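Mind looking over this structure? Questions follow.
Removed from the display is one protein chain of the complex; every other protein chain stays in position.
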């Protein structure tokens, strides 16, 4: 098992996703968190670093300084996790890549298309690797779904449906809701539901089917007075090879917590999966009884088993799927071997292009936009 | 309880929906089936009529003749059920309405917009009533959903999602599949999935929310070689008052039998319902635990109770919902009082306009089409 | 299709099960209700008969008189439905059987073991047939389950679990609750939950597995102050051949409406079924993905298809299952051929013996009682 040294930028007090990355990094024992820039305020940064057991001299308040200092240490970090608001992902990632330090970056990759294109180049010219945490790809049964599609179990793909419904922004959030605040600011987020969760749905659809979106028609809307970003996005997709698809991402769909669902329909069969109960994958073949495939069961495929930790019926959840991405990043860094399962800068660029195209389509009455 | 005399046109040997109408008419004892034109072949018509216990002299092979003869009898039928292929609905309905005989007609109301407009006029000038069997409106919890929306339990409606997924046309049907044969012929059906099931989804969305569609953008597709009608339809809707909606109707979504679902999201709460388990209605208010409202329970509303036959936990199904439309038609005919729950020619016209607009939009790259 | 003449005893105004029997008798058009003794009060009996469209001269207030009069008519009833409180089932059934009129009797067959034994003899010596409406046996997927067990799909049966949970008697019922009133009176009901619903669970377990209970240990309890009958019953069963079983019947299990479930575990596989969603049967074979078998689907067996009315995904419910028993009774009477699916006096006796044994066991600290 890998034992790597990890740094983190962002994710201080009160943040949600920073804590998730730390638990994910810890679960399999692949990473030790030894350095961090948890705040641009030095006192707050130090206080939080101390809480995490990080030495004072490896707590930074400036990510450029951190990249330089860690690169100079003989025991410097092997990788950095970036868990800041979206508009900082690009500059921070480039700072560490410039010092050949690998980057594990939250999604969407950047807030703008220009940042994304720049980062792709930066990743190419670095000895460090770039990993993007579309964490839902880490679920064992999502891996199985991908393998089943690739193996032809569904026949030719006709329809892909990926919906991601939440309700936490159904009303104007409280003033002190840090999670909401930067997301509601287009300059920091680059977009609303479309970037925050729409990219997950888009990524999952492409990850499982192996198909690329060739054109799309989108309607983004905002449902709360004064809101500057979209909170509901509906996109019709055309995939290479003729399959059609649909993404619905909403943060105002009351009664949905984090209801990401994927359905893939082919000429021979279908697969359906629901993130909130992720240990089950439904497989239906035309004319036969639908099968309930469960994680770690006799019906689990090698692709699922490879990322499974505990037996069937012992539910694995969100953190385990996230930890799988960390374990795979650790393996890739250790072995200098980027496995097929790993998402990188290209997938990040695809996601930002998706957001950009949706925004352009929506501004023009859902006109069809081609994607490269 | 009403005791009315019923005739039927169509629905002979091997038909599906004819038998459904007969059971629905029988369940509550409101109608006696006493006449029928079950086939244009006299021998087949008579044989089937005899099987149903219908007197020979009230078995017809021509619907015009039947309308005339029954109108002339002192014990003539009070109503006729029309369960033929779509393109015949209009002419047959008009024939009976012309003799002031009430009509209970399967959906879609007609195969063309011209037929629909003509039928609306015919219904207006007849002393008979016209009833359209969008049978899913007969489910108790759909009635409750409608009442809850009307009562403001959801606040202002933001999003309406009605999906209707089947898989029975995933491949080319067998030559002798009567159900499929006329549906696959545009001249008889007027359209594919959009007319057969899309109209149900559209009707249900409007019935429950009380909202009217003002414009739509549709993509119809056909997924089986040689098929002349659509088998998959995806429509984005704009409702009066600003709500947005979505209908997905598919007959090639493997693993779905008759999976009609409705979700309505408002500013305060949401409702979700699944036809295949129709005795449950999910109600979520923002910030509280979702509630599972069940038919005939303490949480059932008067609107639901009014159309409920048996206690909670004793599942009612498709036939009971269908029978409710028959009972309401019987009451309306008997009392000369068309209750609010009854669907008539106007709703039929709305449905045919919906189909027509979807077909025009789809032919023009999903351009937005306004509805009157 | 049969067209038989039906009478009814009991089931007047405000009764639940009488209306169920009438709808069940009507659904498939096999029976016309032409006579009845709906009340011992002549005026009430007549008023209710009139409401049902029954001729005044065939409305009775005394079942003995009715049996005699109907037997004497050339157009007398072919069968009578008995839907009174339990203690009257036996005497009424015997009265009609004595005139060779077939009997369709609600469960439990009688209130006492002596009545049951007497009725078995009466049934043997009559030209009429005796049918017992353990209606859950009419569900298509229960028929399929039985066939699968008989075909060996589960291997040797190890464990049978039949639970029947309700909550409507969690508190003392209202004074005017007719359903509750006679059930709470041991003289009329013969027992509480054990007779009312425990017999259904016992019958279903035996019906599906084809196994006979050889001994049992029961604990009956009463959970509401002043209640004279049991409202919760827990029984451990031993079946012939070594299988073990368990029945839990409760009317005080809050949150359960009519939650009858059956699970059968064998050496090779298992079946699970839930009455409140009866169109699904779960089948699991060791080491493979569980299959969701649905009514009328490609995975439905001939035994299920034979009692199915409408296509997959169009839910059939409680009334349809009940109607199947009526249709089968009609066929049996018409053809003088009692099919294997039909429950008669022997099954009724088994049920009353089960109740009697449970009551004896419970009075003696759950001691094991052998059954004949």
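Labels for the chains are A, B and C, by order of writing; each one numbers its residues from 1.
Keep this in mind: contacts are C-beta pairs under 8 Å (C-beta built on N, C-alpha and C of every residue); 3 or more make two chains touch, one makes a residue touch a chain.
Owing to the predicted nature of the structure, the values given are computational and were not obtained by experimental measurement.
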Answer key for C:118, C:188, C:214 or C:236 versus the chain not shown reads C:236
Full-complex touch with the removed chain, picking from A:26, A:68, A:181 or A:227, is A:26
Where B:157, B:293, B:319 or B:358 are the choices, the one touching the absent chain is B:293
Filtering C:122, C:229 or C:253 for touch with the omitted chain leaves C:253
Out of A:199, A:217 or A:294, only one touches the absent chain, namely A:294
For chain B, residues touching the missing partner are 283, 287-294, 297-299
Residue list for chain C contacting the dropped chain reads 158-159, 161, 167, 170-171, 217, 219, 221, 223, 232, 234, 236, 244, 246, 248, 250, 252-255, 263, 265-270, 272, 282, 284-286, 290, 365-366, 368
For chain A, residues touching the missing partner are 1, 3, 16, 19-20, 22-23, 26-29, 51-53, 166, 168, 256-259, 275-279, 294, 297, 309-320
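FYI, only the chains that are shown with their structure count from here on.
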So the chain most remote from chain C by C-alpha centre is A
When centres are defined as mean Cα positions, the distance from chain B to chain C in whole Å is 35
Between the Cα centroids of chain A and chain C the separation in whole angstrom comes to 55
Two or more other chains are touched by the chain A residues 290
